[in-house]
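Of the protein chains in this complex, one is absent; all others appear in place.
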Amino acid sequence: MSSTADLSIAPMQGTFLSRRPLLVFCLLICATVLLLLLNVAIGSVQYSFSEILAVLRAPFDTSTASAIIWNIRIPRAIAAVFGGAYLAASGLLLQIYFRNPIVGPYILGISSGATLMVSFVMLTTVSAGLTMLSPYLNTLAAFIGAYVVMLIVLAVANRVGGGATLLIVGLMMGYLCGAVSAILTALAEKEKIKGFVLWQLGSFSGFKWNEITLLLLGGGLIIVLLYCLSKPLNAFLLGEEYAASLGVNIRRFRLLILLCSCALAGMITSMAGPVAFIGMAVPHMARLSFGTSDNRILIPGACLMGAVVTSLCDLIARSVMAPVELPLSAITAFFGAPIVIFLLLKRRVKL
Amino acid sequence: MNHPADNPVLEVRELSVGYKNTPVLRGLNFAYERGQFISLLGPNGAGKTTLLRTLSRHLPPVSGAIQVRGRPLEKLSALELARIMAVVLTDKITPPLLTVEEFVALGRYPHTDYLGRLRPEDRARIHGALDDVRAGYLRQRQFSDLSDGERQKVLIARALAQEPQLLLLDEPTVHLDLRHRIEVMTILRDLCRHQGITVVASLHDVDVAAKISDRVAFIKNSGMMAWGSPESILTAGSVAELYDFDQAVFDSALGGLEIRGSVTAGRVFVVGGMGSAAAVYRMLTKKGFAIATGVLQQHDLDFHVARALGADCISVEPMEPVNGAGLDQARRLLATCDLVVDTGFAVGPANQGNVELLTTALAQGKTVLSLRENGAALLSGAGSAHLYPCRDADQFLHLLDSTVLTNAMQQEEHA
Partner (left out) sequence: MRGVSVRSTAEILLVGIVLLVFLLSGCRQEASQDSDKEDRSGGEARPAFLQIGEFAVHRISANRTEVRDGAGRTLILIPRGAPVPDDCDPRHVVRTPVKRVAAYGYFDVAALRMLGVLDEVLVGVTVPEKEWARCSADVARGMREGRTAYLGDASSIDFERLKQMEPDLVLTWDPSSLPLLDDLHIPAVITSTPQATCLSARMRYVQFLAPFFGREKEADAYFARIDAALRDIRARTAGAGEQPKVMWGDIYEKRVMVEPGNAWVGELVGLAQSSYQFEDVFGTSCIEISVERFLYSGETADIFFTYRSRESGASSKEAIARLNPLIKDIAPLRSGRVFAPQPCYIQSMDKLDEILTEISAIIHPDLYPGYMLKYFDELPDRDTAHDKDTRS
């Protein structure tokens, strides 16, 4: 057998230390750090480099510059990084689970559920007595909407299993929620619609530090859990039946995957509104850049790539026509779609 | 080398399999031993796939007990089962951006740690599995780029990487060309012989199954119609009944199928024996002739082929000379035929009678097509004008066609 001789010559692709993934990882980490810095330094209010440094050194200053940099720009930069990472991870999970390349984190109706609850709060008088909950009213409502949909999805998955049935149920729930939102929009006072339409466009603007903490802790836990699931996730690349024959506990795995994906998507949607495109396109970008389907590489890889893409698009959205803010989802699709097409054509890979 | 072991690898008792309490197969009882190759044969939709999926625990059984290595199937954890049993299914999976090596490495799932890191012994096993299926050269190729045959081999390698004792394959040779079909079957056979793996495969090639399997199961009519070694189970009757066809016949001595035809052209008397007539029978059947043949020695190759093709066959006991009652019968049959074929059989003291048949035919003015090399020398005499020598099969067929034409015209004239 020639196997022992081969071991030394060609290390197996997919192990951590093979060259291409390592290179791409380094690039992405550098890009993330760079974009974080740029996002803090650039904004619609101009500050010189020395001013920014001075502010960074004195975090408890009460000047406007300090408020802007510490309370507005830094949370937003961090939110964009983590928001993009979580959305990309969520999309990756669902694409593997459904073995469908055009699936995104909102396919199961998560964002529709969040939109529905937010429309209740913003467009009707239901929330009139709840002002003690602001400024978290919208976030809380979206959170409830997203996670209720998630619970329904998990319950359905428990009964009918995964695959096309679950997908269709999720789609239908999305349509249902969308329909009710549309009715509420039609009947609402014109004054209130402005704000609601704004929310629907999704943005990382306005993050507060306690939201950032929740994002880091809650989402971080889920990402760690996810990384521990990367082995059964790899097995799942072969489909549910082969994965079962390999020793994966399919029922438990199914619930965990859906839980992680919907929890991540729901968290971002409740805090930033529906951000389109990242969850669907970034996993493809990651797969094509790293050149592998191994999830031990792809999970952190997609997270990093999502962070880079989202940070960059956020920077563009708020700088191109400063101080006017362009919708984030439009920028992400505008730049992301050609990149995915280019990568696909270059590699000629059957996805 | 099959060692009849005390505890079989897989044993089922009164098993019913099906979907949602509707049984597709009932009352199954069998046991698989170590190192056996078991073929499941049966028509489409009989339940072979259902049975395999129940054995691999993808489907719950409707009733009955399954025991794997002495333990009930439902009590095993997913990982324990994965270390004993591996499957190759018919689902077409194309995971993107996975090399063949990474793909096969997934088979090490039950043996690696929580992150799936591969140790040197895992890598050795992966390379070994690929070598076992003779696919070592495919290691660095992309899995999605493989051809059907290569993919099937790699799927088997992945299953082998699990180090199973039991390998279940659902229709492993269905889309493969001949070379890959043979390759896959020989690989599986070698796994049984050299590594003691029990292979259970659902197959459609009855002849290949007959030659490689240790045990054959007929799955039909909601149950197992037969179970045993192919030599005892596979007969013309049982195969025809299993698959419900009458256009061909499975001959266990020949180990394969002979395809019958409908008679459109006329009757031909073939004088043959010693294995010279088998090809001629097939050519004539293809052209739509009814065949009468004699005098053959029983259990001659030609005897088996003639019977399988449904020819009227005159035969004598083996080692007996051709004379007497057999020869008379042959002469009577000869008279009813329009055309005679001399297959160029070897002539010896025992079958001089057959030469007499030929000269009689010539004397009667029957057309004789002869595949003999020195036919003129042997068959000189009256009527040799009707002797048409043929050099090879092509010329024979050509003459056959023209004779058919002539006969047809003559019949029209007479009518």
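The letters A and B name the chains in turn, as written, and every chain counts its residues from 1.
Following the convention adopted for this analysis, a residue touches a chain if its C-beta (ideal position, glycine included) is under 8 Å from a C-beta of that chain, and two chains touch if they have at least 3 such contacts.
None of the values given here were measured: they were computed from a predicted structure.
Engineer: I'd like to know which visible chains would be in contact with the absent chain if the whole complex were considered.
Structural biologist: A
Engineer: Which listed residue, A:Q95, A:S111 or A:N138, touches the chain dropped from view?
Structural biologist: Touching the chain that is not displayed is residue A:N138.
Engineer: Using the definition of touch stated at the top, determine which of A:I72, A:L255 or A:I316 touches the missing chain.
Structural biologist: Residue touching the absent chain, from the options given: A:I72.
Engineer: At which residues does chain A meet the chain that is not included here?
Structural biologist: Output for chain A: 43-45, 64, 67-68, 71-73, 125, 128-129, 131, 134-139, 186, 189, 191-192, 194-195, 198-199, 203, 205-208, 318, 322-325.
Assume only the chains that are shown with their structure count from here on.
Engineer: Distance from the CA centroid of chain A to that of chain B, rounded to the nearest Å?
Structural biologist: The mean C-alpha positions of chain A and chain B differ by 56 Å.
Engineer: Please give the residue numbers of chain A that touch chain B in the complex, ascending.
Structural biologist: Contacts found on chain A: 1-4, 6-7, 10, 12-15, 228, 230-231, 234-235, 237-239, 241-242, 244-250, 287-288, 291-294, 296, 349-351.
Engineer: Quick check on the complex: what are the chain B residues that touch chain A?
Structural biologist: Those in contact with chain A are residues 56-58, 77-79, 81-83, 85-87, 89, 91, 93-99, 101-102, 105-107, 109-110, 112, 114-116, 118, 120, 123-124, 127-128, 131, 136, 139-140, 144, 162.
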